[in-house]
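Here it is: the structure, laid out below.
Omission of a single protein chain aside, the complex is shown with its protein chains in their original locations.
Showing chain A:
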Amino acid sequence: MKKSLQIRPSDTINAFLLFFIIHAAQIGIGIQGFQRIVYQDAKHDAWISVILAGLATHIIAIFMLKTLEIYGSNDLYGIHQDIFGKWIGNFFNIIYILYSSVSFFAVLRNYIDVVQSWVFPDLGTWFLAASLLLIIIYTFTGGLRVIVGMTFFSVVLSIGLFPMIAFPMKYMEPRNLLPILEANLGELLKGLKSMSFTIIGFEILYVIYPFVKDKENAKKHIHLGLFATSIIYLSIMLVTLTYFSGEQLTKTIWATLSLFSIVEFPFIERFEYIAVCFWMLIILPNLCLFIWSAFRGTRRLVNISAKKFVWIFSSIIFLVSLTFKTRFQINTFNDYFGQLAFYIIFIYPIILYFFATVKKKFKSRKEQVD
């Protein structure tokens, strides 16, 4: 098809890196406190919602892949332009760019909030935002290779955090989970919807797919990545539900970090101090992938160099992050953003796939007529 992306071989990445990319893009800031939000909807069956959300990601990923495969080597922005024409397509592109930027902002601002609440109450928002943005700028200007390298190291180095949830298991009370399936389907689906803020990120697939070298292997690694994420969410959710009582959980904003706080070694206590700081490594690839996806879209609209883009983008984000002052504001923002994300990630890909197939059929029929 027309407008398929031409990518230099040196810029392509191996398909099995998609595992790291998808996984790192999903796990970011939401994992620190998704338990409470899901619990509010699905009560102690929240873990079923997590499983459902995990299944949903697999299904959506199939739709995304099918859409992308129709076009061979093109990203979401090109697909929009092809399906809807230049003007409407670009309108959708702008929406998606804004969505990426808002996701970026959500991760950044929430992380700053966590650092301020747990470790450094006196450290200014401006300093945390600026320091993080500078590192992101440094990573981003290195190109896709460096960004993907960061995601790789982020996943590999943070594997060590996962076994830490074994510590709270000493105190767990499995009977908290009983009776199973007390929540009805509506509540479970509501829980799924609440998961969307936590589980998004894999939509980076829409933008990174043309850069994959061996596309025939992509499917396997994408689903592996999604599966790994689901397993982690599920195990954390199960540990949380059995460790906290329901009453307690509704009052715990960052349940995962609270779980970390009981980790104890002979030389380290209060592990959450280290975990919160170490989280920087986990959110960095997240942020870099979002900004990169926004850049790929902007590139389609205006001719702008990566360097210029990243500085303008970062200054805007920096200024906006200063306007959020209270935890309440951030929470409200998260709720709205979660809902927006739900529609963009869980509904829109199906619609887009529908349009793409219709367009394809229409085109092939036209060609036959010709």
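FYI, a contact is a pair of C-beta atoms (placed from the backbone, for glycine too) under 8 Å apart; a residue touches a chain by one contact, two chains touch by 3 or more; residues count from 1.
Definition applied: contacts and distances are computed from a predicted model.
Here one chain is missing from view; checked against "Thiol:disulfide interchange protein DsbE", "Spore germination protein", "ABC transporter substrate-binding protein" or "sn-glycerol-3-phosphate transport system permease protein UgpA", UniProt names that protein "Spore germination protein". The chain not shown here is touched by just one of A:N14, A:S73, A:T252 or A:Q339, and that residue is A:N14.
Here one chain is not drawn; of A:W87, A:F267 or A:F328, the residue touching it is A:F267.
Touching the chain that is not shown, out of A:Y138, A:F162 or A:F354: A:Y138 (per the contact rule at the top).
Only one of A:L123, A:A166, A:I180 or A:I351 touches the chain withheld from this view, namely A:L123. Considering the whole complex, the residue from A:L55, A:C277 or A:V358 that touches the absent chain is A:C277.
Although one chain is not displayed, its contacts with chain A can still be listed: residues 14, 16-17, 115, 119-120, 123, 128, 131, 135, 138-139, 142, 145-146, 148-150, 152-153, 156, 264-271, 273-274, 277-278, 280-281, 284.
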